[in-house]
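The other protein chains are all here in position, but one chain of the complex has been omitted.
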Amino acid sequence: MIGTFRAALAVAGIACAVPLVLAQSAADEIEKYRRALQDGNPAELWEARGEEMWKARAGPKNASLERCDLGKGPGVVKGAYAELPRYFADADRVMDLESRLVWCRVALQGMTEADAKRNPFGSPERKADMEALVAYVTGESRGVKMNVSLDHPKMREAYAVGEKIFFFRGGPHDFACATCHGEDGKRIRLQDLPNLTSKAGAQKGYTTWPAYRVSQGELRTFQWRLNDCFRQQRFPELEFTSPASVALTTFLAYNANGAAFDAPAIKR
Amino acid sequence: MADPMKIRANVVGDSTEVKVLMNHEMETGQRKDAQGKTVPAWFIQNVTATWNGKTVLNAQWGPAVSKNPFLAFKFKGGAKGEKVQITWTDSKGDKRTDEATIA
Partner (left out) sequence: MQTKHWIALASAAALVVGCAAMAPGPSDAEVRAKAAEVMKASFKDRGQAKVDRLTQDETQATCSQYAGKELPKDVAARIEQANLAAIKYPANGNYLGDWKRGEQIAQRGTGFQYSDDPAQPSGANCYACHQLTKQEISYGTIGPSLHNFGKLRGYGDDMKKYAWGKVWNAEAYSACTNMPRFGHAGILTEEQVRDVVALLMDPASPVNQ
């Protein structure tokens, strides 16, 4: 009697474990596949196009972006992304990379702000200048340790506001960023989720954007990632380079401090 | 002419290892755009690699090859400083040739 019961339990145990094992090994195999894709990352094509664009004359002023100050001095691209977002005195506000690129395209190249912000997320039919520029600039911070400073009071304010937005429950589904990114070891379907409230999670999550998104065949930036998260949270649309996007980026980038930047990467 | 390829060629033992990243939309002809219209097929049909005037690889591709294709292959021979050339032609008759120096 007991023997059969124990045997039945053991069988039941295995039967229950099998789908768990299958799901975990499927997730592991997918992770292996993603790592194998890193050789020959098409993001390099965006980096090359971005470098050309940085050096090319454009806009009504027919000027290049080579005098653009990303925070380390005019034209200094190497290591600049690892220190963004930061406060810029000329704009008197905190800016992430994309808002700073918009600023430079307006100030140096004479574009209107509307033109500089147009088509930020590309498609096969319409390539986005911004994605190429971001790929180039971020590539120049590869291997550099994240080093965002909260010295300036406006940076501290952006961080605090970003944190509040991260935990803001809203919309018909009551979702916040924290709903999916607030705990260790969770995943949606078979996609592992970084816990952005922990140092290790924030480091992993932040340092791998921008990335070539294989499923879209496009290079996607951090502004895109925030925009698409809010779409899936059932929120209205997050405006490109809006103050909320910069505040959230400040919160997450600072939390990632100390980790080596590892992008443009490749993702599913 | 289309956007340039990224080519890396390295000596490995008595062979040369070549890695090529090509810039191409590789449309299958099955995809529909945002307006619901079918996007016409447009893909690389032929890839040729040459070294010292010799063809070391010839490939016929179809719409199953993905966007921004990555091609890696090895051939016997090759020395540092020599050149490897890659040429592709596509279904619209467009063509692209790029060259790399073996490292």
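Should a chain be cited, it is by its letter among A and B, assigned in written order, with residues numbered from 1 in that chain.
Keep in mind that, in the parts below, a contact is a pair of C-beta atoms (placed from the backbone, for glycine too) under 8 Å apart; a residue touches a chain by one contact, two chains touch by 3 or more.
Because the structure is predicted, anything quoted here is derived from the model rather than measured.
Student: List the displayed chains that the omitted chain touches in the full complex.
Tutor: It touches the following shown chains in the full complex: A.
Student: Among the options A:65, A:165 or A:266, which residue touches the chain absent from this view?
Tutor: A:165
Student: From the list A:35, A:57 or A:187, which touches the chain that is not on show?
Tutor: In the full complex, the listed residue that touches the missing chain is A:187.
Student: Would you write out the residues of chain A that touch the absent chain, in ascending order?
Tutor: Listed in rising order, the touching residues are 16, 19-20, 22-23, 26, 156-157, 160-161, 164-165, 167-176, 178-180, 182-183, 185-190, 193, 197, 230-232, 234-239, 242-245, 247.
Definition applied: only the chains that are shown with their structure count from here on.
Student: If you average the CA atoms of chain A and of chain B, how many Å lie between those two points?
Tutor: So the centre of chain A lies 30 Å away from the centre of chain B.
Student: Quick check on the complex: what are the chain A residues that touch chain B?
Tutor: Within the complex, chain A contacts chain B at residues 39-42, 44-45, 48-49, 123-125, 212, 214, 217.
Student: Give the list of chain B residues in touch with chain A in this complex.
Tutor: Those in contact with chain A are residues 3-4, 6, 19, 21, 23, 25, 27, 33-34, 39, 66-68, 70, 72.
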